[in-house]
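Shown here: the complex without one of its protein chains, the others still in place.
Then we have chain A:
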Amino acid sequence: MAERRFEIARIPGFATIAVATFVMLYLPIAALVTFSFNEGNSVAVWSGFSLHWYEKAWANQAVKDATVRSLTIAVCAALISTTVATLAAMGTTRRAKFRGETFIYVAINQPLMVPEIVTAVALMILFGMVKQATGYQGLGYLILAHSAFCIPFAYLPIRARLEGMDLSLETAAGDLYATPWQTFRHVTLPLLGPGILAGAMLAFVISLDDVIITEFVKSGGQDTLPTYMLGQLRRTMTPEVNAISTALLGLTVVLLTAFFLLTRKRD
């Protein structure tokens, strides 16, 4: 340790800003989690420890329905967007360079660039027409919309993984009598596994979390967990919302931890 490196921590005020940043990031969540265990009706005044808001949320049929709906949409959207994203990533990394490659890349990542509210309004109008024409009012619209905006989140980790993969492995498979499909099935796909898993989990979490597009696209009685909570806030706010949020947070943390452990082990 004789070497004197550039040390950012020596700059005055570094520690203060770092601590302030972490407080800003985690204090609200800490408060939310704390008050989910509040005994009273308030989300701001502590009156004793209790689990009854969790019990209440658990017993609430509307919460149960919204949870099932949220999970259904998130699972479907994750599956669809990951499949599409895998194909897109193969198409943009496993072929010769072509004109307009950058354009394709930008086009695939459209949901990251267009303001979500714009997409939401556009989808509402388009789906409104379709709903009228077909009469179909089901969850399909939400699944389709979620799949679309989840694509870039699935695409980016899969593409990163593909770019890091040695192309000569696929060449070697071809040399060893594997057809293009066998090469994909026995070499590309297994090696791509962690990237696909990462993409799927990210897509799942992003879908689970969505409010804006869901709010505009959903038909009556199609509340997901986030839109249900938003609706609750408009009326009286009780720690039930805190309890649901905490549960959602717990699920996300578990998923991300699992994802982290899985990808770290493979590499």
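Keep in mind that, in the parts below, contacts are C-beta pairs under 8 Å (C-beta built on N, C-alpha and C of every residue); 3 or more make two chains touch, one makes a residue touch a chain; residues count from 1.
Following the convention adopted for this analysis, contacts and distances are computed from a predicted model.
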| item | value |
| --- | --- |
| Listed names "Spermidine/putrescine import ATP-binding protein PotA", "Acyl carrier protein", "NADH-quinone oxidoreductase subunit D" or "Cytochrome c peroxidase", matching UniProt entry of the absent chain | "Spermidine/putrescine import ATP-binding protein PotA" |
| Hidden-chain contact residue, picked from the options A:32, A:84, A:178 or A:230 | A:178 |
| Hidden partner chain, residues of chain A it touches | 166, 168-169, 171-179, 182, 186-187, 190-191 |
